[in-house]
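If you scroll down you'll find the structure; I have some questions about it.
One chain of protein is taken out of this complex; the other chains stay put.
Naming follows writing order (A and B), and every chain is counted from residue 1.
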Amino acid sequence: MARRIFLYSILLALCCGCSRNATQRDDVRKLTWDQIVRHARGQTVTLAMWQGDPLINKYMQSFVVPGLQNQYGVTLNLVGGQGNDLVSKLMTEREAGKGESAYDMLWINGETFYQLRQIDDLLGPFTDKLPNSKYIDFGNRFIRYDFQQKVNGYECPWGNVQLAIIYDSAHVQNPPRNREQLATWVEAHPGRFTFDTQFTGLTFLKSLLYDFAGGEKELQGPFDKNKYTKYSAELWNYLNSIKQYFWKQGKTFPEGVAQLHQLFASGEVDFTMSNNDGEVDNKVLQGIFPDTARAYVLDSGTIQNSHYMGIVKTAAHPEGAMVVCNFLISPEAQFEKTKPAVWGDGSVLAINKLPNEWQEKFRNIPQRVHAPPRSEIQPRALMEPASQYMIRLNEDFRKQVVER
Amino acid sequence: MKIFESKLWRDKAGLAGLLLFLIAAVAPIVWCFGYAIAYSVGLAGFLRDGFTLRYWSKALSEGEIARSFVFSGAVAAAVIVIGATVALALVLGFRRELRRGFLSSLLYVPLALSSLVAAFLIARWLSGAGFFSRIACSLGLVSDPQHFPNLVNDPFGIGIVAAHLLLAIPFFALTMLQIYEIEKIGDLRRLATSLGASLTQTRWRVAVPILLAKSSTNLLLYFIFVLGSFEIPLIVGAQSPLMISLLTRRKFGIYELAQKPEAFVIAVFYTIVLLFLLTIIFRKREEALS
Partner (left out) sequence: MNRALHRIPFVFVALCCLFPILFLVLQSAAGRWDYPHVLPQSFNANSWRVIFSAAHLGQSLLLSLGISSAVGVCATAGGFLTSKYIASHRHRRTLLYLAYVPFVMSPVIFGVCILFLFIKLRIADHFLGVVVGQGIIAYGFAIIFFARFWNAQLRATEDLVYTLGGNSWDAFRRVLVPIARGTLLVCFCQTFLISWFDYALALILGGGKIPTLTIRLFGFITEANMQLAAVSGLFLILPPIALFWLNRKFLLKPV
């Protein structure tokens, strides 16, 4: 009898110890960094991320995963997942009252960050705990704000990019530099232009929305329904007037940017685009794009934004997740992914805050060959508008353009 | 039904079978239907705010769901009609060769393709810069990918139908071959010939009606499968109109969180349609057996 009680007690204790509650997870923020690193050792951290680019996947698998294992004893498990799907899944977990999420951290920005804050499913603030956060350029408004929302330590900046249009200079001598020229060009070259319906395409639409609004200032701040209605109507009119000259007469659009890149690479269209202004170089180096591919930014400007790492509030391994974040913003990891041959993603670190040896390295990163340097396109960088603009554009693009 | 009849209690295997049936077949479906109804009327979900019919009225008034059902039904019907026709032609034209020899084994090869692989192949073959476009270009029929007909990611679902046919035709052909043997259609045709019927008459008046009648249940079941297909329209479908499964997933994972209940409106609708179609299938089976 006593043995049975003892065994049941052990079982009960094990069950109680198996899952953390929110209070215990909040206590993570009270630990010192050394304690966090100690707790993280041996943990398996699940990171849900978009896996649509083979080079990014290779960087994560070949550099980040082994780096974390060697330096911190943390095993990083990468799983595929995209913004809205992940939020939906986390919502279902909350509905089911699940104490521990299936994911520890997510690659997010913008509307995903907004939605996760809405349902209060992000751990934070936590970035102040990361030793490498002292190098982050929080003075840069493109990093400090995510879709007009201050990050406030609830997500850790990871990279910074600007939307660029990519074309083949062997076939296109004078690429259109504004929307009027774009309309003229597509009419003269029917079937040779399109954009995707996911993040990159929506970023392109937002850039055009700014143009209709007369510039960045008009759409800054919280979502304004009247402004959205007014300027989006102009945007839909513009697109519908030239839609017939798009690829497949505008009756369908590539589902994602990878498909758009494939169409460009196979010669079906003359343009593609990327949220990453440095992507053209690494695609050319891979042999996917022709050597004559070039990138540029519209005269009216394109959106520059940062992407981030968030830690799920109900993460099973918050310590491990924080160690992963700290590794990702280390000078080594940031330097590696900035190389065009690896990823070409912009760094979120302030070079002048880095140790001297790293300042030297960052200043001598191989320069872009097929895209203009960031300094040249920075004056035409536009801040992301509030998340609801993207949410509304995503819905209305389907109704006002695709289904018309 | 009296579950605990003494005979059943003695038959422990039967009892296990019943319990398993209730837990693994009935309960999940009852749960799915109940949960979907509850979510669609605001009684379940993270952002629930009490009973409401606003998701139903929005879904029904917008027309997107109706369009999706009509489109899915049209695609499924096209697959069944074209697939059955081609399968009939194969069975009636090459029955002997398909029954034995190398060809009989080869027909199983396309059955090994999954929906994802079939969709991938159709995308690589029929897209603007696909394999057949390149052949057409080499023959001088087109000069440019955009001049190739729009067969994939098109608003009429041609690519979806083509991918399904890649799987359906061998399946229907093999099923009809089996029916031909089981129903002894060869003997019936010979009997008809001895009574003065021509070859054409034995084909159209004997073979085809029996083959279609006996395979109608399978054809209807396949219709339901195509109706709810996901992988093929995901790869070779267009953004609009969407097939039912794709629309459900889009609504489930939508940016606007408050629209998530609309995914469950579709689920409820779909389940009602499914039960209706199953009822028809069962009636047909009973008629065939009696």
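As a working rule, a contact is a pair of C-beta atoms (placed from the backbone, for glycine too) under 8 Å apart; a residue touches a chain by one contact, two chains touch by 3 or more.
Predicted, not measured: the structure shown is a model, and the values here were computed from it.
Peer 1: Among the options B:A162, B:I179 or B:I254, which residue touches the chain absent from this view?
Peer 2: The one listed residue touching the chain not shown is B:I179.
Peer 1: What residue numbers in subunit B mark contact with the hidden partner chain?
Peer 2: 1, 10-18, 20-21, 24-26, 28-29, 31-33, 35-36, 44, 90, 93-94, 97, 102-118, 120-121, 123-125, 129, 131, 133-135, 137-138, 145, 166, 170-171, 174-175, 178-179, 182, 214-215, 217-218, 221, 224-225, 227-231, 235, 244-246, 248-249, 252, 263-264, 266-267, 270-271, 274-275, 278-279, 281-282, 285-286
Peer 1: Where does subunit A touch the missing chain, residue by residue?
Peer 2: Listed in rising order, the touching residues are 46, 48, 51-54, 57, 77, 79-81, 89, 92-93, 95-98, 102-103, 256, 258-259, 261-262, 265-268, 287.
Note that only the chains that are shown with their structure count from here on.
Peer 1: With centres defined as the mean C-alpha position, give me the subunit A-subunit B separation in Å.
Peer 2: 37
Peer 1: Inside the complex, what are the residues of subunit A that reach subunit B?
Peer 2: That would be residues 83-85, 87-88, 91, 94-95, 111, 115, 118-119, 190-192, 197, 247-249, 251-255, 263, 266-268, 390-391, 394-395, 398, 402-403 of subunit A.
Peer 1: Per the contact definition, I'd like the list of subunit B residues that touch subunit A in the complex.
Peer 2: 44-46, 127-129, 144-146, 150, 153-155, 238-241, 252-257, 260
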